[in-house]
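Mind looking over this structure? Questions follow.
For this depiction, one protein chain was excluded, whereas all remaining protein chains were kept in their positions.
After this line comes subunit A, so read on.
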Amino acid sequence: MSEPFYNAAPNATRVAPPLPEPRQYPAQKPGNAYLFGTCVLDLFFPEAGLDAIRLLEREGIKVHFPQEQSCCGQPAYTSGYTDEAREVARAQLALFAEDWPLVVPSGSCAGMIRHHYAELFKDEPATLRQVQALAARTFELAEFLLHVCKVEFKDQGSQQKVALHTSCSARREMNTHLHGRALLAQLEKIERVEHDHESECCGFGGTFSVRMPDISGAMVADKTRALQESGAAEVVSADCGCLLNINGALEKQHAPLRGQHLASFLWKRTGGAR
């Protein structure tokens, strides 16, 4: 909501204000990029992070992974522990000082940096400027591959049905569903299958999953059922929180299906060797 309209003349809202412009992407592929690994990926899906690095390197980009990085601060932020979130966010800021793109292989963490850091530092003008500059060069991995690297994948796998799950905050803040679909569409032998209530949340929601285990459990039960009934042989996602949730639930149900990170899937399908 914009404050200026608070005191606008009565006729000022007769005409709707313009809608925000879609994001503009750099015309040139950059020579260097940072990777922000995110905490869940770091411990639970490290191979996916490595595959993200490999995908970027194959595009001729030199990847930098500052070893001091940890977490974007999102778990505390969404739980209401704003001060703790701010300090953790602050610890990351200094690590990405060069004017290189920051690539994040997890949609909701990318969204956190891109959309919520400004809120965290709204009372610190100097830091706010730094944060805004960082937000402007923060990309979710699929988005970066698609719009900045303009990848053209050659599918080297066999015929396969794949379901895509996107984190809901990430799909709304970062359009990750569109980017994921576009990348999968480049793979000739992949048929992307829709699953029931595809856009619906998997029930993770950070600490929501432990604060409200009954409700969260009902959501992930529906999500895992939909994925299994979709006929997909593989489930991919660019969001590690959702993967942790979905895979953990599938394992508990003794179901054979497991989700994997989009980066790993893309790397394998396009001939990447480990």
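Quick note on the criterion: a contact is a pair of C-beta atoms (placed from the backbone, for glycine too) under 8 Å apart; a residue touches a chain by one contact, two chains touch by 3 or more; residues count from 1.
Just so we're on the same page, contacts and distances are computed from a predicted model.
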- Message: Since a chain is absent, check the UniProt entry for it and pick the matching name: "L-lactate dehydrogenase complex protein LldF", "Isoquinoline 1-oxidoreductase beta subunit", "Glutathione import ATP-binding protein GsiA" or "Tryptophan synthase alpha chain".
- Response: "L-lactate dehydrogenase complex protein LldF"
- Of A:Ser79, A:Gln160, A:Gln186 or A:Gln228, which residue touches the hidden chain? A:Ser79
- Which parts of subunit A are in contact with the chain that was left out? 1-3, 5-8, 10, 12-14, 16-17, 19, 35, 37, 39, 41-47, 49-50, 53, 63-65, 67-71, 73, 75-82, 84, 87-88, 90-91, 168-169, 172-173, 199-201, 203-221, 244-245, 248-249, 251-252
